[in-house]
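Step one of this worksheet: look at the structure below.
Missing here is one protein chain; the remaining ones are kept as they sit in the complex.
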Amino acid sequence: MLAYIVRRLLYAIPILIGVNLITFALFFVVNTPDDMARMQLGVKRVTPEAIEKWKVERGYDKPLFVNAAAGGLDTVTDTIFFEKSARMFVGDFGRAEDGRDIAREISARMVPSLAIALPTFILGLFVTITFALTLAFFRATAFDFWGVVLCVAAMSISGLFYIIGGQYLIAKIWRLVPISGFGDGLDAWRFLILPVVIGVVSGIGSSTRWYRTIFLEEVSKDYVRTARAKGLPETIVFFRHILRNALIPILTGVVVVIPLLFMGSLLTESFFGIPGLGSYTIDAINAQDFAVVRSMVFIGSVLYIIGLILTDISYTLVDPRIRFS
Amino acid sequence: MLEVKDLRLGFSSARQMLAAVDGISFTIAKGETFALLGESGCGKSVTAQGILRLLPAAGRVLGGSVRLDGEELLALPEADMRAYRGGRMAMIFQEPATSLNPVLTVGRQIGEVLERHLDMTGEPARQRMLELLRQVGIADPERRLDEYPFQLSGGMKQRVMIAIALAGEPELLIADEPTTALDVTVQAQILDLLAGLQAERGMGMLLITHDLGVVARMAHRIGVMYAGELVEVASREDFFTNPRHPYTQALFAALPEVSRRGQKLVTIPGQVPSLAAMPSGCRFADRCPQVMAICREQSPAWRETTAGHVVRCHWQGDRAVDDAACHSLTELDLQAAQPFLEVAELKVHFPIRKGILQRIVGHVRAVDGVALAIAPGRTLALVGESGCGKTTVGKALLQLIKPSAGSVRLGGSELVGLSGRRLRAARRHMQMVFQDPFASLNPRLRVGEIIAEGMGALGLEKERAAQTAAVIALLQQVGLPAEAVGRFPHEFSGGQRQRIAIARALAVQPQLLICDEPTSALDVSVQAQILNLLKALQADLGVAYLFITHNFAVVEYLAHDVAVMYLGRIVERGQAEEVLRTPQHPYTRALLSAVPVPRLEGGEQRIRLPGETPSPANPPAGCHFHPRCPKATDLCRQTYPETTTISATHSVACHFPG
Partner (left out) sequence: MSGFQVVVLWSDVLVWLLVLAGIGVGVLIAKSPPLLAAWRRVGANRVGMASATLLLAFIVIGLLDSLHYRVALDGKPGVKTQYAIEVLSVLDALVTPLRTQNEKTYSAPFATHLYAKESIERPGLGTVREYPRLKFGASHLADTATLADDVAATALRTGALALFAWLALAAVVAFRCGGWRAVWRGDTVFAWNAVLATLAAILLVLVPLFALAGDYHVFGTDKVGQDVLYQILKSVRTALIIGLVTTLVMLPMAVLLGIVAGYFRGWIDDVIQYLYTVLNSIPGVLLIAAAVLMMQVVIDTHPEWFATAAERADLRLLALCFILGITSWTGLCRLLRGETLKLRELEYIQAAQAFGVSSWRIILRHILPNLMHIVIIALVMDFSGLVLAEAVLSYVGIGVDPTMTSFGTMINNARMELGREPVVWWSLAAAFAAMFLLVLAANLFADAVRDAFDPRAA
């Protein structure tokens, strides 16, 4: 068990190196720093001196991989690859275009992101599992049929519509909560409630349908027939037997996204003006701030890998077959 | 006690209702075992589920009545019915592996029955559970109570299922093929257990099975089902001495056994009519040797032949199938000549990896030093229970699995280590027929393409026209019409598919055919067809068979030589008469006596093996068999026995043979 987790942890290292190489190739090999400088400076101000100055300011004037001129250890460390990519492994992300320290910015913005993403995740999971269980309980009835139809309709609606429509209806027409913004401390709930509700509602369609199929798959298994042959009422068959077995694929399927909750949601945060990592990313994309995008890619990958490891651990926790072997 | 009357059960499909069970009636008294016997798809399992009202989602009760001590069950509201299920009536299912909830402990799963039906919780319930586990023969019940199903072996899971069924103190136990998924030695244990419990508690039992041997062992009365109808009901004595319905008689005649060696087995032509196209008269008419005009017009009524023996048949004769009429087969009288295939010290080990670096910490010794020899035109049966490595041997011979060590010599040339073209050339001489006719044919290819595949790959018939002609000739050889060439596997029944698989293997004219349980997925009557075909092919083509099986009846009927395998090693080998008549190894003796025989007499002196086959990853020290062996001594616990030669052909690996 422990050996297994250690193995997974070790496997994370080559994965992260791979991620790093891909992003590095994307950002520095497909386009040279000169191209980026031209982009950033705009067409009017492009002069060779300006480009050079831009590169020096950001440390892009070094060779990509091997600095033959530096000598010693610097041959490999005084390069763009080492400065901009390898140092991410120790949490040094460098500075954004506006000169701020990216690492500090990220740690400050995690809290608002989490404040939205975590309640959305937990509430969403609870609501969709409840719905799916209800549909599966009433399987092959008109209720189930129309429930599925509603789910398909709900998942055919663009996520943008949920946000724009919800914001318009609840905040603008009914004026129940502020349209956007973020507050400190306990005051924040007024700002959180709308994005959380919208986040939950927009995920209902597809998740409910997915969980319902998982439940139905369990319903058709032999042990369910055994449980019924014992004379157990249908509610106990569902809650004691089916729910427990179905939760294994459901929980292990969602565990992988838990660490990614830190990243926040791009859309929700930008619409509701929440100063989290999602809006940070979107602003960086719009401002073409490559240093920030690169850092977010790296952090996202680290979180995903943590998610994979958590998935493995959660398997061993929920499933006795793995726990005891 | 239980009275089923005119029960009709159906499945709704598309826009119509298909009756899977069409008006069956029977009764079961207290302490009586009533066996429902029939081949797959005859509706016997549906009947059992219908009685408990546990039909699958598409199933419907169409009519009839089910009474338990006079109480009409079909009319009960669902909530009241639940008090019966698991209470006065309990059920055991076929697959113990999937029928237990994998994430609940054994104790929890038994406990919920006690709580539901006897209001028993806490310490008294725990005591009762321990008692139940002891009753079903589980050693160390305190530990087992807190374990999960995956920690138990197959036989133990079935014992737990029985304990669950017994927990509600049922008056009627419904057992749906309770031993079909188990090995013979474990099957014998479970049947003994069920028979003992029934006698002890005076339960009624509805036993559903396809196995005449199980019926002979367990049943007091028997009902034979065919195509959703009961066709004959008789007491055990009447059933085995004087079966009346042509179908019942054909079932008996189709059984392979030693007395029928050298004869063609009786087969039932055609197949069971589909639910959607049931004939209006007698449903067996199209396949019946005694069919008369009236059979096709009018469904026969019940007719009592002797007291308590009823049959549904227009024909009043005595013996529909005449054993003597079976023409005997010309048997190739080949004495063990120069062996065609010689296997020595064959080993197949699968590594077990563990730890951070996935180091190899051990091996699953699936095959651990096997020696075999097959002479041209002869049949060697490789017998053993599941997990003994017999299928792995077959695949290792064909080099489908790379052997870890040893030699496989085919016609004098070594196969192990060959690759590429030379291996391909060698494969021409040896082919395989697989167990599952549904998984062994690619559903996306036409039959013609399937059969021609080997010819193409081995470069036999390059020309298209010659290839087609060869395929058609092969189809005729295995008894299929030429137009099958253009059809797809799903259009054929299981038996026909197995014929196609045999034709595919024969297409490259091999001298040796490895048959891996080719009939274990088939019904008895279809099995007889395939066995007949294999025998005829051997007589015509002189092909040798390595017949991998767990079924001793088939061995007795077919094999010239027998090798018995246990945990990756051969424990006894010799000519069929020698091994079957004078078995020397305790395991062989136990296996032979564990097979339920489909006769009234017999099976008096049973040797019961305790426990189950251990894992090949960690075989017992010394003789692998010693933990289960009645004769084991300290010597057995320490050293693996040398091979003792009994006769020129008969040898055994045991310290104390005989």
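Should a chain be cited, it is by its letter among A and B, assigned in written order, with residues numbered from 1 in that chain.
As a working rule, a contact is a pair of C-beta atoms (placed from the backbone, for glycine too) under 8 Å apart; a residue touches a chain by one contact, two chains touch by 3 or more.
What you see is a predicted model; the values in this text were computed from it and never measured.
Novice: Per the definition of touch given earlier, which of A:161, A:189 or A:239 contacts the omitted chain?
Specialist: Reading the full complex, the residue touching the unseen chain is A:161.
Novice: Who touches the missing chain here, B:354, B:424 or B:606?
Specialist: From the options B:354, B:424 or B:606, the contact with the absent chain belongs to B:424.
Novice: Looking at the whole complex, which of B:432, B:471, B:484 or B:595 touches the chain that is not displayed?
Specialist: Touching the chain that is not displayed is residue B:432.
Novice: Write the list of subunit B residues that the hidden chain touches.
Specialist: 395, 398, 400, 423-424, 427, 431-432, 434-436, 439-445, 450, 453-454, 457-458, 488, 490, 501, 504-505, 508
Novice: Could you list which residues of subunit A touch the chain missing from the display?
Specialist: Residues in contact with the chain left out: 14-16, 18-19, 22-23, 26-27, 30-31, 35-36, 38-39, 152-153, 155-161, 164, 167-168, 172, 260, 263, 266-267, 270, 281-282, 285-286, 288, 290, 293-294, 296-297, 300-301, 304-305, 308.
Definition applied: only the chains that are shown with their structure count from here on.
Novice: Distance from the CA centroid of subunit A to that of subunit B, rounded to the nearest Å?
Specialist: Those two chain centres are 52 Å apart.
Novice: Considering only the defined contacts, which subunit A positions touch subunit B in the complex?
Specialist: 3, 6-7, 10, 139-140, 221-223, 225-233, 236, 240-241, 244-245, 248, 318-321, 324-325
Novice: Subunit A touches which residues of subunit B in the complex?
Specialist: 52, 54, 57, 79, 82-87, 90-91, 93, 95, 98-104, 112-113, 116-117, 148, 150-151, 161, 164, 168, 354-356, 358
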